[in-house]
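What you see is the complex with one protein chain gone and the rest in place.
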Amino acid sequence: MKKIEVVSGLTLLLLILVGALGILQMHTHPIIPIEPFESAEGIPWRLLVALYVFFVVSTTGLCIIASLGEVFGFTKLEPIVKEGLLMALVTILVGLMTIGLEIEQVMRGYFALIGHVNTTSVMFWMIMFYVLYVIFLVVEMWFYFYDDLIKQREEGGLRGLVARILTIPKASDTKDFAKVIGFVTVFTAIVAHSNLGALFGVNYLPFWHGPLLPVYFILSAIVSGAALTVIGVYITDYIRGVKIEGERYEAIQMLRVILGFAIVVTIFFTAWKFVIKAYPNSTLLSRESVIPFMNGEFAFNFWIMEVLVGLFIPLILLAAPQTGRKAEGVFAASLLTVIGIFFLRIDLVMGGLVLKLITGMTFPSPVYHPFEIMATVGFFALTIFLYYVGYKLLPMEVRE
Amino acid sequence: MNRRDFLKLIAGFLPAVALVRGQSAVDSEKSYVMVVDVNKCIGCGNCVVACKTENDVPMDFKLSRTWIEGYSIKEKIPIEESDIRKEVLSTSKNPFLDKSWIETTKGRKTFYVPKLCNHCANAPCVNVCPVYARFYTKDGVVLVDKDTCIGCKYCIVACPYGATFLHPEQKVTDKCTFCYHRIKKGLKPACVLACPTGARVFGDISDENSEVSKLVKENRVAVLKPEEGTFPRVLYIGLDSYVVE
Partner (left out) sequence: MVEVKRKTMVLGLGFAALVYLVLFFYVFGFAPMITSSSQSKWVEIELSKEPKFSDTEICKECHYQLYIGMKNHSTVNCEACHGSGVEHTIKRSSDTIVVDKTRDACLKCHLDVEGRDVIETVNETHHAGVYCVVCHDPHR
């Protein structure tokens, strides 16, 4: 392995260790003694839940984009399907790990799957459908990579071993089977994802209530899926030292169109959501729920990070031909979009809870506890690390 | 499986039944209710101390299964935020003894509202718990199965009254149980016992001769947030419209 790989691998492992330490501290120090974070006690869903939502939206989006190329015949997107599928698998696994470590009783996490079932709980159905999604995604990837794995059997070392374990030499129609399962996977992903939206939508909190959130989440998934696919493809080719041209360039241009269009729809959604909630005819609670975003404690998160960095600047970068025609420009726009989307998750989860009365404890400002920030860093590092490991072991590179 | 499980299996396939799972009134023997008279509450906090002692909630913890909200209002239309002062008592130290509360409330309309879990007949917390750790007993009390709770905190988010919280030592969610272990032995809940003015009254509303039935018949009672459709079991006498939640 090259020296740069060793160094970056070790850095990632160190960051993962930091994250593990953060999680451990979170669970063993419940009464947070650090002064400004005491009010965090009263907030039920904080940074880690927002991170979980981020990962899960990413995985759905990545699956949708990959399915556009694989299942629905967008031939221009075919070159990036492999990266998309691998990223989808990595993000859902890390996402499930995030929520598994966020709940207070980590050891009882399996209760949500085995035995203790509440059919009226939207959260339960979301977990069930995401587990099904993981099963279908793994099966789809297995069969999609099958032909290339058979070619990889010849190789030596770990790659060859993996390929030999996963395949038998005689198999046919595997790519078509993968396509059928791919359809089921994206169907399950969309069902599970709209359950996540409904999880927020059934609450009485005015910022969340209503049928809008499941639809908005699917839209947001398309934005983040397209953005993350671009990021993944660009960074992968950059590290391989390959210039993006030809088929991959066409794929990135198609993603540019999809991302641009999805951002426009998102701007439309967001604008009307806030205007209607803030309108004098809306209920008092609706109007109060948007005050933190307009000029309250969440104003920085909303106006600068979510709207400017997350929506407007990427749109300009994508639309302008000087930047949009270059792969670098699309990459920059996608990076900004993803950062904006991360803050959008925080705004949605924590900003919605601002009006929450928990025996008189309301919190006006977003509270990021240091342990949670450590855990977040660890989870991101884990995602990159797993993607790297997957990339090395699986037959990802397109045979010229 | 017995007949009940089989019926549940069949009923599970009907989404309409699965979606509206309120508590069935058919097989209940009693129907517990608490009537709170806001006119009588003096904000002394005895109920909070007694509840924490009875139910193993740490005294110095900021949250409690039951709490008191003190309202001090300068009546005006339209009222502004500065005209309403709201304080919460949920610890053993009584904040109503401090100077700033006494200063603010001088000459204004002031009253104290004791609050607790409403044990709703269509409880949002029961509907959303992913592991079914919250359930109805036959007499209408909503209990938390602490051996099943995984601490996902969805119930805390879903409760419109903010009645449930995360227990700091047990690491599961906790809430008022109407002192189920006491009422089944014929005793009264700890908060009812500790109230010096008799502002809290507990009983069985399906029994016509109980005190709660008489109070409900003779007084105008209100519930918190009726528009949520939770059908709460805590009825308030003398509730002011500024108590919006």
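Labels for the chains are A and B, by order of writing; each one numbers its residues from 1.
Operating definition for what follows: contacts are C-beta pairs under 8 Å (C-beta built on N, C-alpha and C of every residue); 3 or more make two chains touch, one makes a residue touch a chain.
From a predicted model like this one, the values you see are computed outputs, not experimental measurements.
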Query = Given the contact definition stated above, which residue among A:L21, A:L132 or A:A319 touches the chain not shown here?
reply = A:L132
Task = Check each of B:V35, B:A50, B:V88 or B:V212 against the chain that is not shown and name the one that touches it.
result = B:A50
Note = Where chain A meets the chain that is not shown, the residues are 71-73, 115-119, 128, 132, 135-136, 139, 173, 176-177, 179-181, 183-184
Request  = By the contact definition given up top, give the residues of chain B that touch the hidden chain.
outcome  = 1, 4-5, 8-9, 12-13, 39-40, 42-46, 50, 53-54, 70, 72, 94, 96-97, 101-102, 105-108, 110-112, 131-132, 135, 137, 143, 145-148, 177, 179-182, 184-185, 187-188, 190, 193-198
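Going forward, only the chains that are shown with their structure count from here on.
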Remark   = Expressed in whole Å, how far the mean CA point of chain A lies from that of chain B is 38
Query = In the complex of these two chains, what residues of chain B are touching chain A?
reply = 12, 18-19, 21, 62-64, 67, 69, 86-88, 90, 115, 124, 127-133, 148-154, 156-158, 160-163, 165-166, 168-169, 171-172, 228, 245
Remark   = Touching chain B in the complex, chain A uses residues 30-31, 41-42, 44-45, 103-105, 108-109, 111-112, 116-124, 127, 199, 202-205, 353, 356-361
